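The following block contains the structure, expressed as structure tokens.
Yeah, one chain of the complex is gone here, protein chain that is, but the others are all in their spots.
Let's look at subunit A:
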């Protein structure tokens, strides 16, 4: 809402010394968010004066007609002699009053005026158009001032309002009243405690004849409807410059007097108006809901299918206007309209909001109706419009139609006198609440400790006790609320899961991975790139109804696409050795996707309603994933680097397990997007049962190709929730100080036997004396034969209560080997 300060001052006696910035600060402190204070015309300077065109000499021989003018600028040029000025415009005659920039003036855009030779003559200035002075948009030529406006030589700054401070206020949805000069002025008057002149309280205007017939068919749609007629209006009458200037400052484009007046009154009072051409109406007007199948061509030349929820103004021909949103083309006033019908009404706010959204028609009118317009305004605003139209455009007022179904107003709000004080934590003196509420226009009846408050008609937002408390507190000053530390009960700190997430993040970062927070939006292509099958569960993704990017309508079911794209971006920026991780939610639809209900809000949802809500919310497990490519350890002066491999990805998953204190069991697996021979399944044990928590390994070559990744990029993805559930309380180990007995064994197994299974067998067979097993060599080659491999393990035995004998250690080793032999066919290598 743009508010020219001089316009505002017309209604409120602000002290003259108050600057626009001070006013803005005051309004901000009261809740009207002034975003900018624009100093319009601050870029205009120097001598700009009124001139009278004395002589025009038409110059010929140029591409376009050019005029050499002698212009009387009074004493403004110092000499009193007429000024010679070359001008390309043609919309003026000898004797006209014009606006002249003399040498030394500077116009918007840094345009400096000087005396210069052009078209073979000296030109000592410029005759200005409205656009050149940033007054309003006008391409019809230069400004011709009405005769008698001022004497030649008069300074034009004051005369035209070249300089003006304009407040731009971001009006919050509850303060619809502030979408008008009237509302802002009332606020400013209350804040400065000075007089306010209500522009809506104009002189009553005459009425001639019967009003245009109208009725309201649906009072839920419209509870106030006013029509006023003007007849014999001069459609050629120009909009006066002051009005054009104010409209331009407010951000509107001047169009024609009739349109400009409706806009002007809307800005001034906050009441949207609509003007019909009476000669285009047929029969009585009815405000009603649209009927199915009805259509209306609106002013923007769009033929719209109407919805039964739409409110329309109709006549015998059908709908002629979308209420409070946009008029119809056929009944609209045009350049030749002389018989006008001005409509001012009060429409249902939520209904207009729905219409604006449904038809994507967000206008200044709908913006005001959505936020609530003063129901008592239509009669006055229409009178104001008719007064302006007849004064500026001739004609005379016609009849008045006022449909007032007399809906009961809201009941008064009863609040405790101390209500605002209790909320603010400030001990306001008694009587403060009543005084402040009266200041904003409420009627207040004091009844002991309570107040019975009736808000004014322009404040439909005041419905609850706390709304009134806010009014009191903001006028008493939010800045006067003291600061008292809250006294929370003893908290339990972070939950185990919250601590785990931090630990996992630190562990992966410590292991050289950099955290990424990528967007969760993915497309079909991302899943294709992962080579997941058509029936893969990861294709069953939630879809956004209004994605930002039509290529990415889904919510991720895996963290990998975002990570892989980020990896590619880093490689592209010259960092071939990258290790990244991300922790975040994936979104998994539930079977059948039951729609979430909307329980009432006048009470807590019932257990059934809560269960229904939860049943509709998709599974959103938290995952952690990592990707890496290039060298895990770079080459350097110490020698060769070490390329990142499948093993680093699995190790990253183990790192996650270690951060949680949970053992991750690794088994060979096959799962997109991993290389089928280099993919690990990752398990943890929860309540005695193994749970698959994710995968790790090298990516399939087709995946690296699809994503443009470096060859042999590796990745892992793990579900954090089961990892957290797998945590068990740690019991302190008994640390034995007896000596260790080490036994090495080399076992030959089939190549296909996973080392993890061999180790598991050894552990089981070795029994309690085993302290640790470590695989220290893997050998394949002639000595063990085709299709076989040798795994060399170092077994460490130790007892808690004695030094083990060699026999005991050997027996334990033999037992371990025996289980490995039985389980995986391991043969002790000779």
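In this section, contacts are C-beta pairs under 8 Å (C-beta built on N, C-alpha and C of every residue); 3 or more make two chains touch, one makes a residue touch a chain; residues count from 1.
Basically, contacts and distances are computed from a predicted model.
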Field: Missing subunit (named according to UniProt) among the choices "Amino acid ABC transporter permease", "Glutaryl-CoA dehydrogenase", "Phenylalanine--tRNA ligase alpha subunit" or "NADPH-dependent glutamate synthase"
entry: "Phenylalanine--tRNA ligase alpha subunit"
Task: May I ask which residue of A:253, A:295, A:391 or A:502 touches the chain that does not appear here?
output: A:502
- prompt: Out of A:491, A:733 or A:787, which touches the unshown chain?
  reply: A:491
Field: Among A:118, A:317, A:466 or A:805, residue touching the chain not depicted
entry: A:466
- request: Identify the residue among A:425, A:677, A:739 or A:767 that touches the chain left out of the display.
  value: A:425
Identified contact with the non-displayed chain, of A:353, A:403, A:559 or A:706: A:353
Those residues of subunit A which, in the complete complex, touch the missing chain: 28-31, 33, 172-175, 349-351, 353-354, 357, 370-371, 422-426, 464-467, 469-470, 473-474, 478-479, 481-495, 498, 502, 505-506, 508-520, 542-548, 555, 566, 569-570, 573, 575, 577-581, 584-585, 587, 592-593, 595-599, 601-605, 610, 613, 616-618, 620, 632-634, 636-638
